[in-house]
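Omission of a single protein chain aside, the complex is shown with its protein chains in their original locations.
Letters A, B and C mark the chains in the order given here, with residues in each chain numbered from 1 onward.
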Amino acid sequence: MSLKYIGQRILYLFLVVWAASTITFFIPRLSSRNPVRERFAELARMGGFAPADLEKIIADYSRAFGLDKPLFQQYFDYLAGIARFDLGVSLNLYPKTVAMLLWESLPWTIGLLIVTTILAFVIGNLLGALSAWPQTPNWIRGFATSFVMLQGVPPVLLAILLIFFIGFKLKLAPLGGVYSIGTIPEFSLSFILNLLWHQMLPALALIFGSLGGWVLSMRGMGVTIQGEDYVTYAEHKGLGARTIFRDYYLRNALLPQVTGFALALGNVVVNAIVVESIFGLPGVGSVLFAAIRSNDFLVIYGIVLFITMGVATLMIIVELLYPLLDPRIKHT
Amino acid sequence: MAPLLEFKNVSKIYNPGKDETVALDNLSFTLKEEEPTILTVAGESGSGKTTLAMLLLGFISATHGQILYKGKDIDNLRGKEKVAFRKEVQAVFQDPFAVFNPFYTVDHLLEVPINRFKIASNKHEAREKMNEALTAVGLQPDEILGRYPHQLSGGQRQRINIARALIMRPKILIADEPVSMVDASLRANILETLQVLQKDYGVSIIYITHDLTTAFHIADSIMVLYRGSVMEAGGVDEVIKTPQHPYTQLLVDSIPWPDLNRRWGQTDLVPSEDSVIGTGCKFYSRCPHAMDVCKSRPGLFQLEPYQTASCYLYKDKPELKTEALSSVLPV
Amino acid sequence: MFYKIKFLSLSVLLIAAMGLSNSIAQEVADIPREDTLHLGWSLTSPIGTTNPWLAGYTHQQGEALQWEPLSYFGIFTDKEIPWLADSMEYTKDDFTELVIKLNPMAKWSDGVSVTSRDVVFTFEGQKNIGTLPYNAAFNQFMESVEAVDDLTVKLTFNQPAPRFKFEVLTLKFDTGIPIVPAHVLEAVEEVSEFEGGADMPHSGPYSIVSWDVNQKVYDLREDWWAVEAGRIDTPDVKRVVYFNIGGQVGQGMDIVAQRVVNSELDSALDMRSSVIDNIIANNPKVTTHSGDQPPYGYLDWWPNSLWMNTQLAPYDDARVRRAMSLVINRGLINDFVYEGAEIATIYPFPLYPGLQAFVDSPAVKALEEELQPGLYDPDASAALMEEAGFTMNRDDLWEKDGETVDATILGFEGIHSDIVPILVEMLRNGGFDSDVSFVQDAYQQMGDGVAGLYMFGHGASLKDPYAALELYHSRFSAANGTSAGGNRFSRYINPEYDAILDEMAPLSDDDPRFQELAAEALGIYWSEQIDIPIIQWLHRIPYNQTNWTNWPTTANPAMGTNGAFWAHTGMLVITNLEAAE
Partner (left out) sequence: MSSVSLNQNLIKRPGRLVLLGRYLRRNPSLTIGLAIMLGLTIFTVYGLLTINPKDAYPLAVRPQQPPSWKYPLGTDFFGRDLYPAMVIGLWQTAIIGLFAGALGTIVGTVLGFLSAYFGGILDKTISTICQILIPIPAFLIHVIIAGAIDKRSVTILTMAFVVFMLAWMGPTLVIRAQVLTMKERQFVSVAKLSGMNSFGIIFREILPNLLPFIAAAFVNQVFQAVFASLYLSVVGLGPLREPLLGNTLWSAQSQAAFFNGWWWWPIGPTVALALILASLALINMGIDELANPRIRTSE
């Protein structure tokens, strides 16, 4: 793995972030909307605030947010800000910065996403690999296929159904939130159990929602690998089915899936946006959902950028680790 | 009259610059239309023999030098001449399966050239031509046509390939390891077919192989390449029976001759990494006779009327100009 | 497996640590559930922001428990509720001077007394700081403010300001100003950027003790001045939890409803009629402002109309506006959307006691008889449209010069998604080319007047019709292409109308001439159909009586405030609650 290669990848990361920031910057500005004005209008509508001289305040704030500068000046200021990891200020939650919002919401999302993505990855890939493996009993195949069908049920709906039936009707799980109302957060076992207990349904909704994808792609991979000579060869060597499955088939089929892992995180975030808000979890998804609905543009940009950066970085990390998993690959 | 094919100081360099690879180094030879021959190009993988084929077919362009077909540079062929060149220079490739488009039946392989080169004027005639060609290579058209490639044996597929080439009545046929992926029992059959082509149809064949035994059986002359340069060339009899260049000796030595008294593989070919001295003999690092003088590139020394070697062991012999290589190749 | 569980709990611990690292937590006492009030609401304020003068401040997320006004208003009893001030009196007949007397017991939470210095500081700040919400009002009316003594403040106006005391100095619904502590804010350089923090001295009954993104926890102060001053009994509610359900964009209404049913929440944001219906069916302990009967809510000050830009064709033609009104079937709206409750309206203001008296007056009754503003008559509508030069095209839509009537209704999904689709179909059936548009920039489009038709509330009048009628004064009718803020979307211009309003301005609402003029103006509003009144706005808030009783209802108006715990008067609602047996 050469320095030049790493340099190239870092350059690539920059390009990705630059592309994402450019898209997010310019597209909204193609429209005639003015987020500052919308924000104050929203306040006026909610009745919390009845500014008599809306126009003056809007002008003041537009100046404060740099919206009165020429577009390209704004663009370069924006890029310069990103370079300093300064993602700007939320209009809706002023004076909260986007970085603060991310910092507040990220832990709740990471916790949920890590657990669900890993579980979905492991279970999904195993089921997918099994369903492409000729010796697999039919019921496992059926099971795997049913998860593919489940993928057709959007996690949004799954979340609503889970809350209504498991939470409300059967009273087997809480109806949302991160912990029980009124519990004072502290570092105790009971509080942690409380936290875990509240993650159960959202995790289920997300796992069911993404399992099918893994089953499907792993299955495709498995079908291809099966035709490879080394699997045939291993069979002829008289290795046990279990060994062949694990060492020759699963391992080789899994490799491309690992690259998908980073990309999948990006997609999980999309599901998380809706699932989090349905469960009332204060994660990045909820923040983004609220920002989308109120056109809190800097927050939208910031989160889009952040997710993009995360996905791109993970992709590169996975790519750098790839030679460890697959000795055939060398980065030059 | 210009010769059919002429290589004039042809070199092919990949990635010119720091990491360049010289795939073919200053090669010259000619084939004459009136003297159809079978010329073997032998060498290990990486010797430049495949590059030679690609150059000849016009799939890639030479970095230096010229390849002339009937006196015209093949890179500059246009219109009718280009069509003629396409039609008259044909190839049979190593993998008899890969040449078939899995989407179509094997008919496709034969129909395309017939249509493109307007070899037949109607469907019936086209069918005739196909039958004729298939029969010529020893196949029964009824068994073959309408089938998918995976339904046929390797030997059948390779013969269809030759039939395809045959349909076009080529002047030159490049046979790139045509038998290496075919069952041993069918090899002789295919090689015979090639010989028939040369004799009966007047096709010059460039037979590319790493296998000196088959070369010995069918070729008239041979050119041994190592890292893009000619090590030894001449008549097959001369070169294979009395190899003079240390490299050819190694190659010949490693042939498992069916002679129990003959020991083979006595000397190991020790591959080495830091082999090429930019300006020296390319075989220097592996050569058991390496000498100081070998640090500069040896020329071709003519040993016999039909044998030449590029080695300082023979520096007393008269030196042959690179361009005159063909003079030692019998037809 | 065991390893996995360990890994999971370890990561949860780590994440919880990260998540809680940016929260406020003091030493928190154990307070049992029966002394705690759980409210489901939307929390968006930055953690630690309590200063009412901070840019972007809202009183709706528990802040109303900390900040108090000179006076509250009990809308359902039509009574002023003196608070930090014992009295506020206009001392001149032409409403140009106001004297405020403060309660001597009033104290900030750090023990410092509330004095006239705080009041003067508050008023001057409103006048000088551009970002404050009443900056314009103070600049328009206030001549000077002066501390006569520690407890007396004299406010002088530069013109008659009969409504200033009520509109600005009194807290009701979501309007008015609270008094801020001078001794804290004077020391701050840039008050609009000062966060305040959890321990900022305040006069209200509760202090914040724990705050993260999920909830805000307020505990009762033992030393609240209002109890000592005899304003109120010691509150039963020892702790208030504002739990973040994400508000109108967050957790779905149905799930919040489920949490109310199982008594996790004692109250939450307002809900649709059908949902309240089912909450009560699932848990009979839950009640509403109107008990367990529709309409389940109380009247908000925000009746909704279909507004029109009267400077934009074809809405510049009163016949078209009237024709649209004639295809709105208000009875069907009541049946479809509100379970038969009489919600549809013909007035641009809410029928609170003062306004109810106005519409019940003979003058208004006669006008209503004559103009029939609530009439549903498609034939009459068609006749008007033909008169206005429209013809019915092949799609059964009115058309003039090849253009259909662009009757796309702009509205807000969170609050209009039940009613607007119904209106759209009514208009379509009447031949108007209508569609729904719940765009995020709806309000801006309304303000800019780029589209024709908007669903929006009035939010103006509470006691008398002046504020609502003033919305159509041509003073606010900016030309097309400019922005019309503050709900003045009509851009209506009528000198005759303006003259009536100008005559009303200096008059108090108990002046008979005022009532006469108001009826005249309402007559013009109806005959010109400046906008199409559609519905009264109700707040339907579920009150779970499992833990707490004495919620404000029609039968038990308590101090007469509206029942919204998030409004300025929410503090009075909460402090009046009684523990259930």
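General observations
Keep this in mind: a residue touches a chain if its C-beta (ideal position, glycine included) is under 8 Å from a C-beta of that chain, and two chains touch if they have at least 3 such contacts.
Small disclaimer: the values here were computed from a predicted structure and weren't measured.
Just so you know, the chain we are not showing touches A, B, C across the whole complex. Residue A:12 is the one among A:12, A:103, A:261 or A:322 that touches the chain missing from this view. Of the listed residues C:226, C:436 or C:522, the one in contact with the hidden chain in the full complex is C:436. Of the listed positions B:61, B:151, B:180 or B:296, the one in contact with the omitted chain in the full complex is B:151. The chain that is not drawn here is touched, among residues B:99, B:120, B:313 or B:331, by B:99. The missing chain lies against chain C, touching residues 252-255, 257-258, 271-272, 274-275, 277-278, 332, 336, 408, 413, 417-418, 421-422, 424-426, 428-429, 435-440, 451.
Although one chain is not drawn, its touching partners on chain B can still be listed: residues 57, 59, 83, 86-87, 90-91, 93, 95, 98-104, 109, 112-113, 116-117, 140, 142-143, 146-147, 150-151, 153, 164.
Panel shows chain A; residues 12, 15-16, 19-20, 23-24, 27-31, 33, 145, 148-149, 151-154, 156-157, 160-161, 164, 212, 216, 219-220, 223-224, 226-227, 262-263, 266-267, 269-270, 273-274, 288-289, 292-293, 295, 300, 303-304, 307-308, 311-312, 315 of it touch the chain omitted from the view.
The definition used in the following text is that only the chains that are shown with their structure count from here on.
Contacts between chains form some other arrangement here, matching none of path, ring, star or all-to-all.
Among the remaining chains, C is positioned farthest from chain B, on the basis of C-alpha centroids. Distance between chain A and chain C, defined via averaged C-alpha coordinates, is recorded as 37 Å. Centre-to-centre separation of chain A and chain B, using mean CA positions: 57 Å. Chain geometry summary: the mean Cα position of chain B and that of chain C are 91 Å apart.
Of all residues in chain B, none touches two or more other chains. Within the complex formed with chain A, the residues of chain C that make contact are 8-9, 11-13, 15-20, 22-23, 25, 28, 33, 36, 38, 44-47, 49, 54-56, 58-60, 130-131, 133-137, 140, 173-175, 193, 210, 212-215, 217, 239, 241, 243-247, 249-252, 254-255, 258-259, 261-262, 264-265, 302, 412, 440-441, 443-444, 447, 456, 459, 483, 485-487. Those residues of chain A whose C-beta lies close enough to touch chain C in the complex are 33-34, 37-38, 41-57, 60, 92-96, 100, 103-108, 110-111, 114-115, 160, 163-164, 167-168, 171, 175-182, 184-185, 187, 191-192, 195-196, 199, 277-280, 282, 286, 289-290, 293-295.
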